[in-house]
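To start, I am sharing the structure in question, which I have written as structure tokens.
A single protein chain has been omitted from the complex, and every remaining protein chain is retained in its original position.
Then we have chain A:
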Amino acid sequence: MDAKRVETISARVDAAVSSSDSVEDELELSAVRHRPEGLEQLEAQTRFSRKELQILYRGFKNECPSGVVNEETFKDIYSQFFPQGDASTYAHFLFNAFDTDHNGSVSFEDFVMGLSILLRGTVQEKLNWAFNLYDINKDGYITKEEMLDIMKAIYDMMGKCTYPVLKEETPRQHVEVFFQKMDKNKDGVVTIDEFIDCCQNDENIMRSMHLFENVL
């Protein structure tokens, strides 16, 4: 990201004067402008054509004129798509999955690279991405707690009004099923290889990987 240029438009304030007000921080963040790398570079790095990148960027820039998306926007968007439940936890995990350099904001490059994997990547890459999503602390292992968090986040999105009614143990049971399937050596964690192996042997999962290919 060395080509990333960040311009702060807000005036420089003395360190003594500048308080830790969140308002001022917000102002600083909103004044940050981000311009993405050139079109050619992005074309090389992702599997999108030039036209597709243009369309993607136009939509992206329209929604986020400052050039970056922050977590709040993510949560907003997801809560609009899933109004009946609480999508903020899942949005948080998703945000972390997209924010590959962990700087608190998703720039257009992060966005487009993520999309490139999801829409145009190989099955291997997609599974890799999913593993990355589940692995909250990015240590290479999915523990039961992490999985439980993810599962609860997903079930939260469903909301209260479901049929059959969701009970407290439903996410836990779902995690058990998942671990039963995935954890081959029963060591309580799922590694990336176990994960990919298991998924490649599962018909349903393989078929669903190709579901959203024609989204763009």
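Everything below uses one rule, namely that a residue touches a chain if its C-beta (ideal position, glycine included) is under 8 Å from a C-beta of that chain, and two chains touch if they have at least 3 such contacts; residues count from 1.
By definition in this document, contacts and distances are computed from a predicted model.
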Match the chain absent from this complex view to the correct UniProt protein name in "Leucine-rich repeat-containing protein 49", "Gap junction protein", "Pyruvate dehydrogenase E1 component subunit beta" or "BTB domain-containing protein". "BTB domain-containing protein"
Which of these, A:Leu42, A:Val68, A:Ile136 or A:Met209, touches the one chain of the complex that we don't see? A:Met209
Which of A:Val68, A:Leu127 or A:Val189 touches the missing chain? It is A:Leu127
Suppose we count only contacts with the excluded chain; which residues of chain A make the list? 55, 59-60, 62-63, 77-78, 80-81, 94, 97, 111, 114-115, 118-119, 126-127, 129-130, 133-134, 150-151, 154, 174, 177-178, 195, 199, 204-205, 207-209, 211-212, 214-216
